[in-house]
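Every protein chain of the complex appears in place save one, which is left out.
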Amino acid sequence: MLKVKKINVGYGDLQVLWETSFTVKRGEIFALVGSNGAGKTTTLKTISGLLKPFSGLIKFLDKNIHGLHPYKIVEEGIIHVPEGRRLFPGMTVLENLELGAYTKKARVKRRDSLENVFNLFPILRERKNQLAGTLSGGEQQMLAIARGLMGAPRILMMDEPSLGLAPKIVLKIFDAIKEINENGVTILLVEQNVYHALKIAERAAVLESGRVVLEGRGEELLGDEHVKKSYLGR
Amino acid sequence: MLWESLLSSIVYGILVGGVYALISMGLALIWGVMDVINLSHGELVLLGGYVAYWLFVLEDLNPLLSLPLAALVVGSIGLIMEKFFVSKIKEAPALNTFLLTYGIGIFIANAILQIWTADYRRVNVSFFLETVSLGPIRVSRGDVLTFSLSFGLIMFTHIILTKTYLGKAIRALTEDRIAAQLMGINDKQVDIIAFVMGSMLAGAAGSLFVSLYYVYPALGGWITAKAFIIVVLSGVGSMSGTILGGVMLGVAESIATTLISASYRELIGFVIFIITLLIKPSGLLGRSSH
Partner (left out) sequence: MGIFKGKISSFELKTFILVVALAYMLPFMVGFSAYILHVLNLALIISVLSLSWSILVSCGQISFGHAAFFGSGAYVSALLAIDYGVPPPVSILISGVFGALMGAGIGGLCFRLGKLTGPYFALSMLAFAEICRIIVINLGPLTRGPLGIYDIPPFLPVFKFWGLTLDLYRDKVPNYYLLLAVLLFTFLVVRKVRNSRIGFAFKCISQDEDAAETVGVDTFRYKLIAITVSGLFAAVSGAFYAHYTHYMEPSHAYSVSWTLLPVVSSLFGGINLLSGPIFGCLIIWCTDEFLFTELLTRGHELLLGALLVIIVIYMPDGFMIKVKELLTSISKGGKAEAVTENVLPRGEEELC
């Protein structure tokens, strides 16, 4: 469904990704794991159009999307839930969700989507008229994911959804991710929390210093010696 | 006697403050969305004023009726400014756009000088000059009318910003440009719209301004300074703050003028400007601007 092929990306003179390739299949949860600074966020930024690759190509449903403006990519149904959530803190929860459904396609389905995310995260319904900036960390992450869902995604890319959250809430978030996937949304998950990510992912890739060093089924990778040693501390 | 004149100067200050608030709203809109402090904002206001003046002299059109036309003319100037100049240097450091709009301001001021000369111009409508009594105070109809219109326009803009998708996109860009792009907002397009909206507000404010005050080409910097100080007082993008800031500035000026001396009127404006900056560089009333 989403094919990333030999992309080279960087900021100015500093190259971050080197010939990175992987493929996300329709309906699966694909995890991109690796340590800090490996280039995971850069990969997502490149797919969503915030960064332009020096070379290489990105295909979504047989359409080349690399180099397109971010809003065009959102219109294709590729939704990026960014690292650090990046909500609109001075706007209400409801307004944040409405902005999630900004594109024409998403706007049509607005009511259904809203019902949908409120069922997924009931707490947001209670908080809907509160300013986003006043929510707790876990609620903010839920709102960020919900805002992404409002965009009627065909593929939802999530960057570190567990970052800075209490263990109990992390589990809740991962449950929600599974549920979203079961409802038919393909998911590209970027995580530092390698164990949890590999646990729910059908397939995964390990990124090290901007290169994909391993790719395979989630369970396989969990059993891999290198992964165990480097990321799971066993 | 003193109390009465103080009271009437407060009322006058409030009425003038409404126009001030309208002027500053356009500046705040562009500042918030694009992080561009448009130093030619005062000149855009002037331009709106001169358009209204011209329509009044040539076509005998009431300045309140020429308001939409002034907004349209200045809005198109804004469109040209953003499309051909400001958007060209978006990536450059913020001070570059600052210098750029300073240059554009000088250009417009002198273009006004070419077209309308340096004479003081004002729209004198006899209907406006008649006074009405508000209890012990007498105010001119023009002041009341321009205040109400300013207030109406501010409310109208506020509704656009809070109720429409476009308005929400504008606010989203103000809060977080990257996140806004990830929502599927075409930021470049919204930039243009915001710039044109800000310019139209300036033009509309100008047509109201010219029926209150005399205008002349060098007045632009003075207007920009006022608008700037109101935004600093109220924070970027806070509507109630903008109105309150405008009224505060209007009242402070008006009282100081009554108490001190009319010949220092302009001086008082600038002293208030400096003092405000020195004491509180951001967001006295609303959220902080940066």
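Each chain carries a letter (A and B) given by its place in the written order, and its residues are counted from 1.
Just so we're on the same page, contacts are C-beta pairs under 8 Å (C-beta built on N, C-alpha and C of every residue); 3 or more make two chains touch, one makes a residue touch a chain.
Computed from a predicted structure; not experimentally measured.
Novice: Name every displayed chain that the left-out chain is in contact with.
Specialist: Missing chain, whole complex, touching shown chains: B.
Novice: Identify the residue among B:Leu29, B:Leu44, B:Leu69 or B:Ile104 that touches the chain left out of the display.
Specialist: B:Ile104
Novice: To test your reading of the contact rule: which positions on subunit B touch the chain that is missing from view?
Specialist: So the residues of subunit B touching the unseen chain are 37, 85, 88-89, 92-96, 98-100, 102-111, 113-114, 117-118, 217-218, 221-222, 225, 228, 232, 263-264, 266-267, 270-271, 273-274, 277-279, 281.
Throughout what follows, only the chains that are shown with their structure count from here on.
Novice: Could you please specify the touching residues of subunit B with respect to subunit A in the complex?
Specialist: Per the stated touch rule, the residues are 165, 168-169, 171-172, 175-176, 178-187, 237, 287.
Novice: Subunit B touches which residues of subunit A in the complex?
Specialist: That would be residues 48-50, 69-71, 74-75, 79-80, 82, 86-91, 95, 98-100, 102-103, 106-107, 147, 151 of subunit A.
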